[in-house]
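Note that one protein chain is taken out, while the other chains of the complex remain in position.
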Amino acid sequence: MTERHWEQVYDENAPRDTAFEELALHEKLTETWSQPKGFLGWLMSVDHKSIGRRYIVTAFCHLLMAGMLAMVIRVQLAYPDLQVLDPDLYNQFFTMHGTVMMFLFAVPMVEGVMIYLVPLMIGTRIIAFPRLNAFSYWVYLAGGIMVWVAFFINSGPDAGWFSYVPLAGPEFGAGKRSDIYAQMITFTEVAALAVAVEIIVTVMKFRAPGMTLDRMPILVWASLITAFMIVFSMPAVVVSSTFLILDRLIGTHFYNPAEGGDVLLWQHLYWYFAHPEVYIIFLPSLGLASQVVETFSRRPMFGYRAIVLALIGQGFLSFGLWVHHMFATGLPRLGNSFFAASSMAIAIPSGIVIFCWMATIGTGRVRLGVPMLWIISFFVLFILGGLSGVMLASVPIDLQITDTYVLPSHIHYVLMGGAVCPLIAAAWFWFSKLTGRSLQTSLGVLQWALFLVGAFVSFGAMFLLGISGMTRRVYTYPHNMQWDTLNLVASLGAWAIGLSFLVLLLNIALSLRSRASAPNNPFDAPTLEWSTSSPPAIYNFARIPFVQSRDPLWDERGELPVVSGLRVDTREILVTSAVTADPEMREHAPDPTLWPLIAAIVTSVILVASIYTPQALVWGAPPLAIALVAWLYPKHILAPRPEAVPEEETI
Amino acid sequence: MRKWPAAGLLGTIALGCGCSRNPSVLLDPAGPHAQATGWLFWLFIAVATVVWVIVVGLLLVLMLRSRARGGVVAPPAHPVVSTEGRLRLIVGGSVFATFLILTGLIVASFTVDRDLIALDRQPSLDVELTGHQWWWELRYPGATPGETFTTANELHVPVGETIRLRLRSVDVIHSVWLPNIAGKRDVLPGVDRELVFRVDKAGTWHGRCAEFCGLQHAFMGLTLIADDPQAFKAWQEAQRAPAREPQTDEERFGRDVFVSGPCGLCHVIRGTDAAGHSSSAPDLTHLKSRTTIGAGAAPNTKGYLGGWIVDPHAIKPGVHMPTNLQSPREFQALLSYLETLQ
Partner (left out) sequence: MSAPRIIRDVSRLPTYSSGPSNPMWWGTLAFVTIEGLGFVFGIAVYLYLQTHNRSWPLGPQPDLLWPSILTAVFLLSEIPNWWLKKRSSHHDLFWVRIGLAGMSLIGLAVIALRGFELTTLNIRWDSNAYGSIVWFLIGIHTTHVLTDVFETIVMAVLMFVGPVDMRRFAEVNDNQDYWDFVVLSWLAIYITIHWLPRWLEVAP
């Protein structure tokens, strides 16, 4: 391991963590790193744990609200010819359900989990670009508020969560509903791209010394790959949604076949993004589940490298599948065949991960805690979803079952099994780390059983409805189709899922009433975040750990080895090299500030106003420029001055 | 042990499909396209069932077998080298088995796909299907204008012949789906598509739009009636003829109400002076020859027809047809006239 030493270290005399004993060190670091108090302090915070928690709580609220929409949808569909929702309201309900779940719950939730856990897992104190992180949260919050407010004033998006043109276009999409949809995409994609950049830089540059790429926890690998996928896929949907707004607002013709445009252009651009999007949701979920499986099997994960390669494989392959959403549009057959083969092929890396888990479980000493129950649910539900996905990959079969209830069955099995189950397992696993409190097992088993039975039954009924000929996105159905029983069963299952979330809420509420007294590492897990207190101190680690294996807490049963020498009087972190994690630099972490919030407010106003007039961009640019300059303009001398600048001349 | 889940699955599917008015291609294929797809579908379902049972079963066995007894949390163990080597073989073998199964499935899929393409050669009858929000316009082109006619929502075809549907939309994206006959095909604005199929037994099947197209996507049904060739010819001849002349005074007055009122602005009845276009609204020349109105929204009886004319939104809220309030006398006459349009 090589290091660089510099003769001109301008802060030689500043206090370092080497000089302090444990208790004094804790006090000094707490004082240096604490964020301002009160509501204003909360607005100014740039702490990744605080922002991560906000993402998680906000995303969870979106989950509950979009889930309630689903409960009402299932009331409307429980019997034929009901009039609980008229067609217009129904279209807004199902569009909001899908849109909110995909854009405001699923991706932000995995982002929030990554923001919180990744820095702790790699042994650093911040996420890269902390102020950008705060900005991204405020922008996400604003986008979510915009779309729900629109819904409550009867202007919610109503063209489905993937908003096909021309239905969503200027001629057939009345009012501002589809503009709201398109701009919500802008909000969430700006936030997601910012977080992706932060994750990449954090993982590449802030890992604890000795944590080579080969020693990173699987969740960190999954986060890194996901971040790259976000970077490479989201520009497509930004472009497509921008085209939609331009068509609707200023009369462009991207999607207008009468003037040289093409309706399928929307689908190509959108699905090019949206297929990787579901893997953006799935890969971190696999990472979370991997951490649970490893800890509860009491042995290092079997096939670490195979799993990492499988995750990378899924990341790449997911970009080559998108046309399977378009098999019915009549594209050339040869192209369809390629995408059919690639869509089946992606089952192989998923299988690799699952088989490695089974090998780990089979040769471990399994502790059957609540998180492991959710791993069982993953297997039951996700594999059903994956197998229906294999069916959908076959072109002839797809032409029968696409756009029927087989689709909601497939997507909910894979999303519930492949994302929600790992997220709930993660919630159970890391709950004490985040809050310092524990959840009750009895309520947890009840929640688990309600969810598993409800999901299995509901989406199974939907699969049967689909092969009985029921198309999706219908506000009701006549009695003489004899779809009654299956629809009622689907509704009962869905309501059971809703009930399971109420049980979870009850469990969380009960636990938060008690004092924060959880131990550091209640499950004896191997990764670095478990060496911090529950919840972690504001500065995460008193001294940056030195890592020598993949499972540091299992291999160092006593005190963790550390590096020392970081300053304690300012916020300082260690920057290491990308592959081998050699210490390279000390970097100053930004102080709490209100400018990200102000910039986010200006950005949000511009985005909402530009739904109504393109002038918003012109008038909004100067205030945004001012906010960004105020945010980014340097305030302190944090490195040596160049020789040309004598002391007196600088501020 | 594995028979029970398989039997249960088949039973559930049969229950689910057979109970419905539209058993899927799995249980009631009516043509070669559906037949080939149905076979492939059963193969995939069988493989999927077996795989799921094996994997979930194995997981449960592994979890229960290696669980730490007595509530003790075992200390973390380091893997034993010999076990790891054997595990590598097992996992590698499982991955290879997955690869083989998927290869088999994709080969089967490609085979059926190729067969379906081969079926699409040399159609003997062309029908132009135009998708509207929320009805289907069907035009049967003939050798001469006199042999060409347009109808709506009910597709008659001769049994045993290969039919080519030429697909176009005038507004948003729709999708034509006749489950027992063939896979679906999107109906796009600005792009021509086609769906080729053949029906091998006489009967009535129900299809519907399969791409979300707005408020009444749920009620955009397409009725397919496959006739013996003679019956089809007879139907074709009847459709080619212009509308029956009204016999009574009331019927004649009803025709006047149609032509001079708002109806005639959109709807066509061949043989009258109605200025409508068969692309604005369904062609009503042989309205009563169809089994439903409103693209399957209601049966084609006098009562429902009357209710539809007065307020279509009570049956199908959001349709582009406005409400029509006339005096009782005009209304009765109009209805009498329309009832004659066989």
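Going in written order, the chains are labelled A and B, and every chain counts its residues from 1.
Following the convention adopted for this analysis, contacts are C-beta pairs under 8 Å (C-beta built on N, C-alpha and C of every residue); 3 or more make two chains touch, one makes a residue touch a chain.
Note that the structure is a prediction, hence the values are computed from the model and not measured.
One chain is not displayed; in the complete assembly it touches the shown chains A. One of A:168, A:563, A:598 or A:611 touches the chain omitted from the figure, and that residue is A:563. Only one of A:79, A:232 or A:316 touches the chain withheld from this view, namely A:232.
Among A:145, A:246 or A:312, the one in contact with the hidden chain is A:246. Of the residues in chain A, those that touch the hidden partner chain are 1, 3-6, 9-11, 16, 18, 22, 128-129, 193, 196-197, 200-201, 204-206, 209, 231-232, 234-236, 238-239, 242-243, 246, 250-254, 256, 259-262, 265, 268-269, 543-544, 546, 558-566, 574-575, 577-578, 583-588, 625, 629, 633-645, 649-651.
Keep in mind that, in the parts below, only the chains that are shown with their structure count from here on.
Remark: chain A and chain B have CA centroids separated by 37 Å (rounded to whole angstrom). In the complex of the two chains, the chain A residues touching chain B come out as 86-88, 91, 159-160, 164, 166-167, 171-172, 257-258, 262-264, 297-300, 302-303, 306, 328-330, 333, 337, 340-341, 344-345, 347-348, 351-352, 354-356, 358-359, 361-368, 372, 376, 379-380, 383-384, 387-388, 390-391, 393-400, 402-404, 460-461, 464-465, 467-469, 471-477, 480-483, 485-486, 523-524, 526, 551, 554. For chain B in complex with chain A, the touching residues are 12-13, 15-17, 19-26, 36-37, 40-41, 44-45, 48, 51-52, 55-56, 58-60, 62-63, 65-68, 73-79, 83-84, 87-88, 90-91, 94-95, 98-99, 102, 105-106, 108-110, 112-113, 116-117, 133, 171-173, 175, 177, 179, 182-186, 188-191, 193-194, 206, 208-218, 317-318.
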